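What follows is a set of notes on a single structure, which appears directly below.
Other chains of the complex are left out, but the ones given are in their true place.
A, B and C are the chain letters, set down in written order, and residue numbers restart from 1 in every chain.
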């Protein structure tokens, strides 16, 4: 297939593009990959997907490999924004164009960033929960993997969002590592020391679902839970009424658009530096729109 | 006796937990003399010398060196006082070479970098003193136990100590190495080195010892000269006399009885071809020099090692090669050469160690017969007079001789019909040996048979019905027990059976 | 009567001597009790019981492998695959739900069999054989699920539910604990595992079928891991592809905290349970005290070291 990375302006069909994903152990990124794969098939690209299993260095290794394996372009879903820049040096050095998806890249030039904003999403999540509680009550926050950039960004968004509501008190903020089983245990334990909690704000749907499991019949009734991602299970829980809201990122769309932008770049067309994919607050009112 | 002992143990006591194993024992070591410690298995000999070696701290009493009281918290302290110790159990690192083992803990170095040439030179010199010819770069684990023992001895000798302690150094050796060792001991004596010597071979005491200190149950019993008659030594040690050291009662098989163990043309690298037969009721001894291949032959028969060709049958049934479980099921029992590495699970209890061969055979629906296992273990421990606090004690804390008895007891309990014994009485005291011999009699009277490798020639002559002498991996000849002598055995043992090939000398290349 | 008293006292002593980390656990509980009134309440203790169940059941099986001087790094992945296949069985294949538990157990046992055969007959070090299985099995889990959670069958969900006031996970843990202890201490398999772990050469020369023993302990470990996976999935009512990731370290730690030696030949089911409880109680306590996520990790490490340290200290006192 594509022997050179420099044949801009020609028809990119048949070229190989590498999609470097942070992890596929999470339905969110599986959806993202599926969106990308569908679009690549449609446009006749050869898509090679590599999975860094959430490790920045593994991702750097994979990027270095992509720089020499004949890829005409690289779509990166960074494990960590700060670390990805150095990892991309070999790719940009080889003049291979880069499109970032879902997470920004610091310290390297990318043709475009296709993303939904984690900070803004966090803010929306906090607002959704606060409003559901009538601006009053004690809540607990379930954090993602400590140190992960999404954890930091959503945390920032939560803070912003909650700042507007004086009546909301966050009584505990603990990590459940983006994991459903861990969230079940952590929430159960937190409910022991804070039995009067009326809201749970989780940094992803997996943890929100774990919290719902811990709450049992109280979920959606006495206690409002808000998640993040808009996974299939998340939407189902919203429809059930156990999950009050989730911030739908539309990962399939993220993946699809990242490929669309990459094809434009390879064809030598101009693209937007930032391509925003809508982040929606999904509640029982509008969940049907997302699950047809 | 002389006035100034080099080393004096004064009213020494030692307890482990609530059990006191040494009571107020006083022993002197004089320059140029060999002080013998004599006592039954578990009398406390090794415990006593471990307090000199810095392994155990005494619970009471004093240790004096050159008249001054000393504390010996560890091996380094002991070495600093000029004391070198050869422990009863081998203390070598199997994965390291002979040279590395000999210089262990005092590797010759320059700015922390090892001087390998000097290390090898030290090792070669040490091996030369004891007359062991092995490549110093061989991993110790590749050597048989006799050679390992010699390496251990060489290591201690190379320390140039003023006081040398030898805890049963001869137990694993054959006559010629013992002779070489004693030559060294005499030389050290002449140079004024004071020595402590422990052995269950009473003939060695008269040969090399000066004063004998007899211990019984951790108490001092008597101090007598080394030329004291053996019967008297036994009486002091055991508290009674033993009429027959080798109570063999031949139990000839009825005419026409099928052969129990039939080996034909067995070959393994460096071994064979070997053919032999053992009949019901027979005790056949395997004699030979160190490295003659006795251990390897027994291991092949027991299924512990693979062989390249040949056939082993037990009561007419072919035994699957390299399959200990199959051999065990066919009634074969094997007491291996090295009890610590091959015989025992040191952290398991005495009862468990005795019971390993019968766990499965006595189980019901997969459940262990716990009561029965304990009962059988207790019974055999009592018969063999295994000295212990309790049958549930970890076997690690038993004395060496008592551990050896437990390994033998395992196969007696299993009711094995074909017993393959490799140095079965290594480290066992005279009294307990008799017990083992009587059990052997019982087995043969029952129609079982015994094939026994032993470096203890009196034992070979006293217990065997027939003697097969091995040399260079083959059977050099057979001697009937009635007419065999130590000399006739040795003659066969040194014979060159590979006449047609070039002179066999496995280590020749390194010379 | 006095003899009986002595005997009982001795038993307690030997129980303590054999269940070292117990002291650490008790101290830990006392400290938490002093720190927060929430700790020593019925509901919270039930929580701890439920939370410990997965690791405990996994570690029960692992104890067999460790006693036999092996290590099984694959338990977390095997738990996930078992849970996933049992969910898939009813979900995508639409087969009878009651069988899903049996299928899950069979998957676990099969994984253990493969690891066992690789190490006993293929002569791979158990670390390598089980590490290979760790990644193979996790990969298969992802392949089967395509990276997405699958809802569990009702029978598996039942394992995670409550029987009246009694949570099923606790029931399962207690029952399997008793079974494991029985098998380890009373059966030929258990005794042989101890012998093989204590000195494999001596075991072999005693006629113990060493290879079969190795395979058996891995099958046992796989079975328990499979059950643990279904317990966890049952509580979540869904099998995640990432289920029980990294649990192997916790399970091994529970076993070692409980007094087992990675050198083999030593280990007890009660000890393992205590080890698992130490870990679960620390986590529960830190949550109750709302310690920050970052400091939590520091504290967990310190407490693990202290809990085992207590044990070492106590044993030293007993010896002399």
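Things worth noting here:
Convention: a residue touches a chain if its C-beta (ideal position, glycine included) is under 8 Å from a C-beta of that chain, and two chains touch if they have at least 3 such contacts.
Just so it is clear, the structure is predicted and the values come from calculations on it, not from any experiment.
Only one copy of each distinct protein chain is drawn here, although the full complex in this structure file has the stoichiometry A x1, B x1, C x2.
In this section, only the chains that are shown with their structure count from here on.
If the chains shown are joined wherever they touch, the resulting network is a simple chain of contacts running from one end to the other without closing.
Every chain gets a centre from its CA atoms, and the centre nearest the mean of all protein CA atoms is that of C.
Averaging C-alpha coordinates per chain and comparing to chain A, the farthest chain turns out to be B. A separation of 34 Å divides the Cα centre of chain A from that of chain C.
Between chain B and chain C the centroid-to-centroid distance comes to 43 Å (mean Cα coordinates, whole Å).
Mean C-alpha positions place chain A and chain B at a centre distance of 70 Å.
Of all the residues in chain A, the ones that touch chain C in their complex are 24-27, 29-30, 143, 146, 171-175, 179-181, 184-186, 188-190, 192-193, 206, 209-210, 213, 232-233. Residues of chain C that touch chain A in their complex: 36, 38, 41, 43-44, 47, 50-51, 54, 142, 146-149, 232, 235-238, 240-245, 283-284, 287-290, 292-294, 296-297.
Remark: chain B residues 17, 302, 304, 324-325, 327-329, 334, 336, 341-348, 352, 356-357, 359-360, 363, 366-368, 370, 410 touch chain C in the complex.
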